[in-house]
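The complex appears here minus one protein chain, its other protein chains still in place.
Order of writing sets the labels: A and B. Residues in every chain begin at 1.
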Amino acid sequence: MMRALCSAAFVALLLQPAGAMAQSSQFKGWAAVSRELSIRLAPQGHPFDLDEFLPSGSMDELLGTWTTFGTEHRFRNGTPNALNMTIWHAALAGFAKAVGQSCTSPRLMFHERFLTTLHTLCAWPAPAAKEEGVLLAFWTSVMGYNAGEQEYAAWRDFFLREYANQPATETVAAMTFAITMHPSFLLNR
Amino acid sequence: MQTVSRRDVIRLGAFGAGSVLLAGTGPTVAADPDGDPHFFLLVVLDGGADPSYMFDARPLSMTQAGKIQNYLGEEPGVWTGRNGVTTLATRLVAPLRPFGDRFSVLNGVYMTPSFDGHLQNMNFLFSGSPFGGDSFIPHLNSPETGRPPGSLDAVLPTDPLFLNVNNHSSVVPLQPNALEQLAERLRAADPPRADDVLGRFVRSRMAAAAEGQGRMAAGAQRMLASLDQAPDVHLKLAALRVPDDHMAPEPRAIALIAECFRLALSRSAIYVLHEQFDVHDADQAKLQPKLFSEAVGKIAALFRALVETQFDAKRSMLDVTTVLVASEFGRTMRAPEMPIHATGTNHNQFANSILLGGKRIRTGLVIGASDLVDEKDTPSKAHLAMDPALEKVMGRPIDFTTLRVRPVRPDAFDIEDYLTIGSVVNTLYAAFCVPKARYRSNGRNLPTAAVLDGLLA
Partner (left out) sequence: MARPRLRRAQLGVVVVLALLALAGTKARRGQMLVNPATAQPGASAVVEETEGVLEGASLWQKRWWIDRTARLLRGGEGLGPEDDLAALLPLSKERIARRFMLDERFGDTILDFNLFFLGFKSDQLKSASAYDRTVFDFPNAVAAAQALLKDGDYFKLFDLEGPFYMAPLRSEPLDEPPQPGDEGLTLAQLRSKAMREIEAVFADALALAQARPAPRLADLCKAVEALADSGQTLTPQLHRAFDDAEIFALIRGEVLTRPLEMLAKVAEKACDERTAPAAARKSLLEGLESALAEIKRAFSAIVEFEPDRYQPKSVPEFKRFALSAFPTKQKWLSFGFEQGMALGNSSTNFNRKRAAYVLKRFFCDDLIPIGFESPQEHVAGVHGSQTSCYACHHKLDPMAGFFRTYGAYFFDYARSPDIIFDDLASKDRVLYEAVWKAASKLPAWNIGYIRSARFQSYNSYGTSMGDLARILRTAPEVKRCLVKRLHEYIVAEDQTIDRGYLDYLTREFEAEAIVNASRAFKSTIVRLLQSAAYDQRDADPKRCYDAAPGSLPGEGPPCRVAFILSKNCAQCHNAGADDEAARLDVGSWIPAPDGQRRIFRHLDDKLAQLSARDSLARVIERLSSTDASVRMPKGRVMAGDERQELFLWAQEELARILEQTRP
């Protein structure tokens, strides 16, 4: 019987499908990410138009989309690949830079509560900017609670350590970028 | 009788026309100038193109006998392969004559024998299953071929196709308008960096997320792997030169594809002709001479552009690219209930016609044939079993060693006797050194479909 089982195990290997891959989370898509950022950061009724940060028009379709026309809708282009990671990187780097630049010359319109947090953070590297409350407020403003607590801790510790004396504009941009490039921010559950 | 506005029917696909703008002012240095570059271009005639207007024509006597429609109204000529095999071809293929030594003609190719739907057969072309599965396109880009993979599996400079395949996440549309702005923006932006402290931190969080058990972890892992390739893709896209918008669509497409190949951005490209090939309606069918005149003109323009566009200082694009031109199926000879002079045609998955050429392919050959060559020809019992109404021509049995049609009239249908799309794809696999484990079979529990060794250079 053991021989039969070994044979069966061998057969099981033959059953191994070529190309079988674990089911993977996909990107939320540009529309969903834009909406999340707008709800969290923009004044009510004045959502961000983040398309300016896309490296090109119609690139949003390459970041994960339901929208099509003339056929049943499936979610397309959401699986991470080299091209859409390049686009996400370029777009979110641009957005992060704009947030950082808001320390000196605002480009985006934010709601009051986030502006308060941002103004405090823009005093970086002053001690007031490094307080736990400010950092947590900034993190939750951008990320919400999408990521686990340990991710916030890792992010906080990293910036307190590696950006301890960097200028505010650069630090805030880097902080924003690190949050928005996080899988918990970009991927759909 | 009610009528339907043509306007909303003719706005097909609703994706808008896609054409490509890219003019090369000269080749950039190829990404792998000393290597053995090998790329793939798939030209798809979407909708079921009728081979009888190209390389599998029929004599007028057959039309006069009411067997097959022919709105060209001319006797076809003989197209002779270097292997001495002939086929009838209409004058509409004339634009391809200058390139007759750059491709081979495969007639009588079986698609999925069991379904005649567009989507099923298009799925079958790509994946070997009528309901979709893994497409062959990414396999050509796999490291298991022994070649460094391109950053993307394929680019699509035209409107996409409807498919149910699982593995086209790296088959991406690259539209012309997007390209112009994209290259410029990326030149102005910093590519992702792995060597700076922020880049390392971002990666570390992806790596941490990738340690889990679930789909988020799997997604994070893909993000990480893709981010590792992103700097390369960023630089390549930034290096893409914006096309000259005065170029005709096909040369522009080839120029774009050439850039993608030269930069190792992509292994393959898919170019789709969305003409109205699906001519069930008689009025549409009558337009076929004009339709095929334009379509063949485009295919010829693609070949010309492949020949005239340099890949590098020594080689043209066609020297480094294998080209496949195919539709998802052919068409019936006529529709049964319509008069012969005013009939449309339906789908025929038993006799597709394919052009295969370029690198690693022995060109100038004619391989395979379909039956019912004229009004006197009678079907085999195998044909009658599959097509009792005799609406379709069907491929004839073939000797896979000599690649000659076998002069037999089988009583029963056995798919292994015939030239199938499985064999064509396996031949492509062989040309690209894809491992045999990927090869297609002609059916469950059947051996792999024969590679057309005589077609490989």
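The criterion applied here is as follows: a residue touches a chain if its C-beta (ideal position, glycine included) is under 8 Å from a C-beta of that chain, and two chains touch if they have at least 3 such contacts.
Here the structure is a predicted model, which is why all the values come from computation and not from measurement.
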Shown chains that the omitted chain touches within the full complex: A, B
Sole contact to the chain not displayed, among A:Leu83, A:Cys122 or A:Ala137: A:Ala137
Omitted-chain contact residue, chosen from B:Ser104, B:Asn121, B:Asn167 or B:Gln221: B:Gln221
Which of B:Gly212, B:Pro289 or B:Gly454 contacts the chain that the document leaves out: B:Gly212
Subunit B residues that touch the omitted chain in the full complex: 1-5, 7-9, 11, 14, 112-117, 129-131, 164, 209, 211-218, 221-222, 224-225, 278-284, 335, 337, 344, 346-347, 385-386, 388, 413, 415, 442-446
Residue ranges of subunit A at the interface with the undisplayed chain: 1, 5, 8-9, 11-12, 14-18, 20-23, 29-32, 35-36, 39-40, 44-45, 47, 65-67, 69-73, 111-114, 132-134, 136-137, 140, 144-146, 148-150, 153, 184, 189
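Assume only the chains that are shown with their structure count from here on.
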Separation of subunit A from subunit B, taking each centre as the mean of its C-alpha atoms, in whole Å: 37
Residue ranges of subunit A touching subunit B (in the complex, touch as defined): 18-19, 21-26, 55-59, 61-62, 69-71, 77, 79-86, 89-90, 93-94, 151, 154-155, 158, 162, 174, 177-178, 181-184, 186-187, 189
Contact set on subunit B toward subunit A in their complex: 13-15, 134, 151-152, 162, 166-167, 169-170, 172-173, 175, 177-182, 185-186, 189-192, 197-198, 201-202, 204-206, 208-210, 215-216, 218-223, 225-227, 229-230, 232-234, 237, 437-438
